[in-house]
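Take a look at the following structure, please.
Yeah, one chain of the complex is gone here, protein chain that is, but the others are all in their spots.
Right, chain A next:
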Amino acid sequence: MAIEKTYAEINEKIKSGKAVVLTAEEVIGLVEEKGLTEATRQVDVVTTGTFAPMCSSGVFLNFGHSKPKMKMQKVWLNGVPAYSGIAAVDAYLGATELPEDDPCNNNYPGEFRYGGGHVIQDLLMGKKVKLEATSYGTDCYPRRELETYINLDDINEATLFNPRNSYQNYNCGVNLSNRVIYTYMGVLKPNLGNAHYCSAGQLSPLLNDPYFLTIGMGTKIFLGGGIGYVAWNGTQHFPEIQKDAAGNSYGPSGGTLSVVGDLKQMEANWLLGTSFLGYGATLSVSIGIPIPILNEEVMRCVSVSDRDLYAPIVDYGEAYGQRLPSDLGFASYAELKSGTITVNGKKIPTAPLSSYPKAREIAAILKEWICKGDFLLTEPVKLLPSYRDGIQSKKLEIRGL
């Protein structure tokens, strides 16, 4: 009879200290050795992890009320503007926001040494952050300007809310042009001088649940060193199966997550302000997701290895920016990690942007939390759309009236 386990059964085993938990790396060998059925019987939870720049990140802050009170129409934190077109003394600080006096790329390639992500990291480190605000004054909120210093303990709420994180898969960026380019995939040398990729591959959360059999709204996760939850699908959630021109399948791609959690219980070494030369500032985010082994199908999904997972190779010299098709093929994560891939007949060196050692550490920490009974699994309120839902990305066409 086919093995079926429920969330409740798995949680009972976690509570009694009997749950068998492996990381997504460890489970590969077990399935190879024991086979799918026996491995499904033995293992209850598989943990995943990833730690990489995730631009769509930010924090909702509630500063508390000054005396006299103020609506805070415009807000800056260490000179970085936060969006305050919401309720009084609330603001959303985006990770990619830059100080208003940043020279940006006018001094090409710009360094982007400080931005919203760095403010978030400063808050987590317990540093004092300068808060400036202006407003027009109302009868209930008479104050028109303020300048003060806050720290994370001083303020009411700091809720990390990241609308598009944990990309299921990502491009391998190369440069076919004849000049150096500065991208969110790092510095790409001309004439296929190098290739950069950004995924934890076999440890990456959504590559281990490619069809969204377990991850959904309400899934409890490791986020920034603390606890977070999956809030919804991320923006640009286009789960699909990658295919080449001949129709060969290269596995899943395109899903994203929206995640949320209380910043106050996160840790400064797991959310890091990040700068991309010539591109911008952002935040590196750590995410770990537990996958309950409900049945053999789930186990088959989590036992994938870097040999089975592929990144599309994309030219950032022209095709990417100009929204042109790029037909440079696919590279497996095993090849990408080996240090060289072959593109258009040329052998080129590869480098990652996503930390594999940290992904491994996250999966291990999450495993430890579960094994100790500190972390129970949540059954999603709603699963996320999968490739079966056939979501197509819309393009923005430039039109006149």
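Observations on the structure shown:
What we mean here is this: contacts are C-beta pairs under 8 Å (C-beta built on N, C-alpha and C of every residue); 3 or more make two chains touch, one makes a residue touch a chain; residues count from 1.
Convention: contacts and distances are computed from a predicted model.
When the unshown chain is looked up in UniProt, the name that turns up among "Cytochrome c, class I", "Peptide/nickel transport system substrate-binding protein", "Cobalt ABC transporter, permease protein CbiQ" or "Ferredoxin" is "Ferredoxin". When the whole complex is considered, the residue among A:95, A:187, A:263 or A:384 that touches the unshown chain is A:187.
Among A:53, A:163, A:224 or A:252, only A:53 touches the chain left out of the display.
One of A:134, A:166, A:326 or A:354 touches the chain omitted from the figure, and that residue is A:354. For chain A, the residues in touch with the chain missing from this view are 51-53, 111, 113, 186-187, 189, 194-196, 269, 272, 274-277, 284, 337-339, 349-358.
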